[in-house]
Each structure stands twice: as C-alpha cells, then as structure tokens.
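Note that one protein chain of the assembly has been removed; the remaining protein chains are unaltered in position.
Order of writing sets the chain letters: A, B and C. Residues in each chain are counted from 1.
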Amino acid sequence: MTTPATEHNHGYSHDRDRYSARLKRIEGQVRGLQRMIESDQYCIDILTQISAITSALENVGLSLLDEHLKHCVAGAVTGASASGDQVAADAVDAKVEEAMKAIKRMVKS
Amino acid sequence: MTTPATEHNHGYSHDRDRYSARLKRIEGQVRGLQRMIESDQYCIDILTQISAITSALENVGLSLLDEHLKHCVAGAVTGASASGDQVAADAVDAKVEEAMKAIKRMVKS
Amino acid sequence: MTTPATEHNHGYSHDRDRYSARLKRIEGQVRGLQRMIESDQYCIDILTQISAITSALENVGLSLLDEHLKHCVAGAVTGASASGDQVAADAVDAKVEEAMKAIKRMVKS
Partner (left out) sequence: MTTPATEHNHGYSHDRDRYSARLKRIEGQVRGLQRMIESDQYCIDILTQISAITSALENVGLSLLDEHLKHCVAGAVTGASASGDQVAADAVDAKVEEAMKAIKRMVKS
C-alpha cells in the first residue's frame, strides 16, 4: 500500500495511469482497424481511422515531451544550484541535444 | 478454383492477411509502449518507440492509399469504357476529391 | 500575341496565374523571415512564421497534386477509350506509383 521509493522519477510518473489509459484506448483503436480490414471496409474510412490513431499517438508523444522538458529542465536547474554554472550548462546542452533528436523524428515523420 | 464474385472488392482485399499481420504487429508495439510506461522507462526511449509506431501506421496508410488509387482509377477506367467520357470524368473527379481529403489529413498530421 | 500551342498541358496550366501569385506571396514571407532574423526578433515568433510558410507551401503542393491526379486520371481514362484496357491499366499504375512517391515525400516531411 506504500508507493515504492523509486530512483526513476520521470516527468510522466505522476500521470502514469492517465498515459496507460490513453495507450489502452489507442490499442483498442488499432484492433478496430484490424476488424475494418477483415470486414472489408471502405479504404477511405480506414485511412480516416489511421489518421485519427496517428494523431492520438503524436499527442501522447507531445505530452511526454512537455513533461520531459519541464522535468529535465527542472533537474538541470536544481543541478545548477548545487554545482557551478558551466557544469550545469553542459548537462543542459546534452539534454537538449537528446530531446532535439526526438523532436526531429516527430517533425519528420 | 474460381475467384469468388464479391461485392466488396477493395484494392487491398487480395492482401488482407498481410495488412492484418502488419496491424497485429503495431498492436503489439502499442502494448509494448504501455509496458514501457508502467515500468517507468526513460521518456526519450518511449518517444523513439512512438515515432516508430506512428511511422509504421503511416506506411500502412500509404500502402492502402496506393492500392485505393490504383483500384479506384482502374474502376474509373473500366467505367469509361462502358459509359461516355464525361460521366466517367465526373466520377473520377469525385473519387480524387475523396482521396485528396485523406491525403491532406495524412500530410497535415 | 497568340498562346503557343504547347504539348505540355498540365493539370495546373489553366490556373498558372493563381499559383504564381501564391508563390510570390510565399517568397515575400521568406524575405520577411530574413528581416526577422536580421532585426533579432524573438525565436518563437520566427518559428510561428516558419510554420505558416511551411503550411502555405504544403497547400500549394496539395492543390497541384489534386489537379495532377484529376489530370493524369482524366488522361488515363481518355487513353482507355482509345486503347485496350490492359495497356491503359498499366499506364494508370505507373502514374499512380509516381504520384505515390510524391505523396510519401509530403507525408514524411
């Protein structure tokens, strides 16, 4: 009944149930797609459904990114209090590079 | 040994099993995402996985669109043999408008 | 003073002036971006403007694609009247493959 003390305290952790629910819904939508294919639904209707799922997935990604940026930034700010500015700035740059790679994949896909 | 006369003869019908398999894999990937969230995986790794699934879904959509265009175009061409050109051209325009709406959603999402 | 008899009668030809006007406006927007950079405008405002231009360019692409599909399809339908169905269907398939490559680039960028 106690929340386990975890070292992995990611930005999205406090919202884990909401993310699970969103993904469960998306999983159901993908199963719905399979039924559409199996019952020979009209192609254009399937494409409409695919765009809806793609968009829902992207929105999950954007929410995670939002919390990641706030979290990683908050972490870097906290780090900046404890350490010198240069060390913190380097850590921040590394985090931003990593986030930018994820953003590029989202923009380019 | 005869191909069954079916009313629902969509572009993707002959490939239905392959589409089902692709969607089943995507469904598994979405379940994998849920496990990542539940086991508190690193945010950026989850984003990488989301981009992979989004891309796989888009590719299913593009394959369906390809077959739809060939099928609807083939249908319109067949129609053009039976009817006058103007009637066929109008039917083709209506099909293209419909496909363009789906393409716009794919491009804009 | 005569319009030259041209073999290249593309789908967008009758609308050429409107496309030129849209592109001239986009060219002006890109010049506006340069002024924003040179006068040290706020980064986020520049990003907003970039998204507006990207979207305007995509819309030009989607309009051209719409007319191309109607035109190439119309051409294929006309071809189907003159020739046998198989020849026409092959030509249609080739046109669709070509269009799909362009659509993929639009969806994936």
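The rule is simple: contacts are C-beta pairs under 8 Å (C-beta built on N, C-alpha and C of every residue); 3 or more make two chains touch, one makes a residue touch a chain.
Since this is a predicted model, take the numbers as computed values, not measurements.
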Since one chain has been left out of the picture, which residues of chain A touch it in the full complex?
58, 61-62, 65-66, 69-70, 73-74, 76-78, 80-81, 85, 88-89, 92-93, 95-97, 99-100, 103-104, 106-108
Hidden partner sits against chain C at residues 6, 8, 10-13, 16, 19-20, 23-24, 26-27, 30-31, 33-34, 37-38, 40-44, 46-48, 50-51, 53-55, 57-58, 60-61, 64-65, 67-68, 71, 98-99, 101-102, 105-106, 109
Interface residues of chain B toward the undisplayed chain are 108-109
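Heads up, the rule we're going with is that only the chains that are shown with their structure count from here on.
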Quick check of your reading of the touch definition: is the inter-chain graph here a line, ring, star, complete or other?
complete
By how many degrees does chain B turn when fitted onto chain C using C-alpha atoms, rounded in steps of 5?
175
Mean-CA-position distance for chain C and chain B (Å)
22
CA centre of chain A versus CA centre of chain C: separation in Å?
33
Of all residues in chain C, the ones touching two or more other chains
108
